[in-house]
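Only a part of the assembly is drawn; its chains keep their places, and the rest are absent.
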Amino acid sequence: MTPDRDDPEGAIAAAAKECSNWGRWGADDVLGTLNFLDAAKRREGAALVRRGVSFSLAQSFGMDGPQKGWRRRTNPVHTMLDTGTDAALGTQGFPHGFGGADDVIAMPLQCSTQWDGLGHIFDHGRAWNGRAAERVVTSDGDLVTGVEHMAARVAGRGVLLDVGRVIGGGGELPDGFAITEEHLTATAEAHGVRVGRGDIVTVRTGQLARVRRDGWGDYAGGPAPGLSFTTAGWLHRTEIAAIATDTWGFEVRPNEFAHAFQPLHQVAIPHIGLLIGEMWDLEELAEDCAADGVYDFWLTAAPLPVTGAVGSPVNPVAVK
Amino acid sequence: MTPDRDDPEGAIAAAAKECSNWGRWGADDVLGTLNFLDAAKRREGAALVRRGVSFSLAQSFGMDGPQKGWRRRTNPVHTMLDTGTDAALGTQGFPHGFGGADDVIAMPLQCSTQWDGLGHIFDHGRAWNGRAAERVVTSDGDLVTGVEHMAARVAGRGVLLDVGRVIGGGGELPDGFAITEEHLTATAEAHGVRVGRGDIVTVRTGQLARVRRDGWGDYAGGPAPGLSFTTAGWLHRTEIAAIATDTWGFEVRPNEFAHAFQPLHQVAIPHIGLLIGEMWDLEELAEDCAADGVYDFWLTAAPLPVTGAVGSPVNPVAVK
C-alpha cells in the first residue's frame, strides 16, 4: 500500500499501530529489538569467522567530516593537551626523560558513524515502549533508555545487503532512491544470504563511495538514497536486532511525503524499538563480500557507554 | 634483576635496549605489537565463543567518574542539544508529531576505559619505532601513529589473568602491590590458561571493585596495584598484542623507584610498541570466569578512530 503523500501523520499512525512492539518485552524494557539478539545468535555469528579477516565499518572522526553545524551538529574538534613537540623540548616537567601526549575531544554523539539510541526519536511525545518523552530524556540525558544499557549487547551475526551493487548502476543508488522491501529481498536473494531474527543488517547504498569521490556536498541532511517508509513492516516482521546504512539519515531523502521529516524514524525507534545505525562505512567490507560471495559475518558494534546518551559514536568491526 | 631504586633512567635504558621492537615491522610501521594479532589468532579467538554470552568491559562515561582535573583530565561532560521535554512541549519545529533528542560530549580521550595509542608516551623525545616525538605528535595530533590505524585490528583472543583473585586476599591486591612475572605465570597456571603471541591480555587487580565499594578516592593517579617495572621482559617476550588492567595507570603506583613517573610505560609504548588499556571493568567477566573456569574468550576492543588521536575511549566486548 502506498501511503498518501499528503498525510504523513496518518501514514505514521497506521504504521506505528501495525508495527508496535510496546510491551513486548515488559514495561521496563530498555533494549527494544536488541532483545532478539540472544546467545544462540552470537554462537551462530561467531561460527561465521572463517578466514579471520577484520574490517572497521567506521568513518573517521575528525574535522574533515561532513557536518555543517545544522542543529549544532559539528564535526568533532580534537585538540591536544600535551604533544610530542613539547616533550621534545623537555619542558613537560617529568623525570627520567619521560614525555607524554594527551588529547581531548568535543563532538556531537551523532557526528560520524553512530547508533541512534532508543531515546533519540519520539512520536507525539512518546518514546520507546510508550513512555512519556519528558520522563525519559531531560537536560540530564536519557534517564531510562540511555545507550549504556546496550553496552554488552551489540555483538552477533551481521549481514550485508549491498543494494547499491545489486540494484544500482555502477554500484551506487542515486540520491532520492527509495529502497523497498522488494529491493531488500532481491538483494538478499542475489547474495544468497538470509535475514532473520536477531540479525544486525547493514545496507549499502553506495552514497558514501560517491561523496568520497565527489565531495561531501549535502551528505549531512541532503538528498540521499535510503529505506522507503514502506519498509516499516519488513523491519518489524523480520525481527532483526538492528540495521545500519552508509548514509546520514538511514531513510530516503527527500522523504516520501510532501512535507515530512524522517517519518520512518518516527515508527522505527519509538514503536519498533529498533536500533538504527547511520554513516557506516561499508565500502571495504562490500568489496570483500563481492569477492568471496559471503555476505554474513561476525559483527561487534559496541556503543560507547556514555551515561544517559541518546546515541553513540561506534567503531563496528566485522570479522569473516 | 632488581633495578636500582635510585636510577630509573638507567633501568629504563637497559629495559628499552633489551625489549626494543624498533624496526621489527619496518620503518613505516604504525601498529606495533598489534602486528602479532593475525588472522589465525582471530580464528582461534572466534572458536572460543561457546555459550554466546557477552560482557562489556567498559566503565561508564559520565560526570560521576574518577577524574579530578589533573593535567586537564576531567570526567566527560555530556550535554543535550534537544530533549524529550522540549519534544513533549511541541516546540521543536518538526512536522507530524516528530520529536528528537541529540547530545554532545566533551571529554579527554583518556578519561575512562581507554587504549593508549602509540603516540601517547615518549622516551627522551623518541616515539614508537624510534621516530622523533616532534615529528609524530604536534598540536595537530598524531600525524603518524594515530589511533585510527588500529580501527580494524583489535579483535582476537582475549585472556583474563585474575591476579587479584589468585594472589590477593579477598580477591583484591592492595594499593602499591607490584605484579611480577611470577605472579602472572602463577595466575595463568592457576587458571589453566596460556598466554602467547597475539593475545590480548587483561589483568584484574581488584582495585576497581574496591573503589566501587569505598569511593573513587585516588583511583585517578594515586596508589594502586599494577604491573611491576620488571615485567617489561615478559611483556616483550610473550609477544602479546595488547594488555589492559582495571586500574588508572596499568603499572604499580607508587612506581618502584625513588623518583619516577610511569617508567614501565616509557619502555612498553615507545620501545615495545605495546597497546596498553587502562580503567577496564573486568568485574563481571571475572565472576563468570571464576564460575566456569574458562579464562579465554573472543574479545573486540575497537578504538574510536579519532583522526590523529593518541588514545581512545573504548567499549571492549568479550564473548564466551
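Going in written order, the chains are labelled A and B, and every chain counts its residues from 1.
One rule holds for everything that comes next: contacts are C-beta pairs under 8 Å (C-beta built on N, C-alpha and C of every residue); 3 or more make two chains touch, one makes a residue touch a chain.
Keep in mind that what you see is a predicted model, and the values were worked out from it rather than measured.
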| item | value |
| --- | --- |
| Overall copies of the shared sequence [whole complex; 2 in view] | 4 |
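In this section, only the chains that are shown with their structure count from here on.
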| item | value |
| --- | --- |
| Distance between the centres, which are taken as Cα means, of chain B and chain A, whole angstrom | 27 |
| Residue numbers on chain B that touch chain A, as the complex places them | 8-9, 12, 38-43, 45-47, 49-56, 58-64, 71-73, 76, 78-85, 87-90, 94-110, 119-125, 127, 132-142, 148, 151-155, 259-263, 265-266, 298, 300, 302-311, 313-317, 319 |
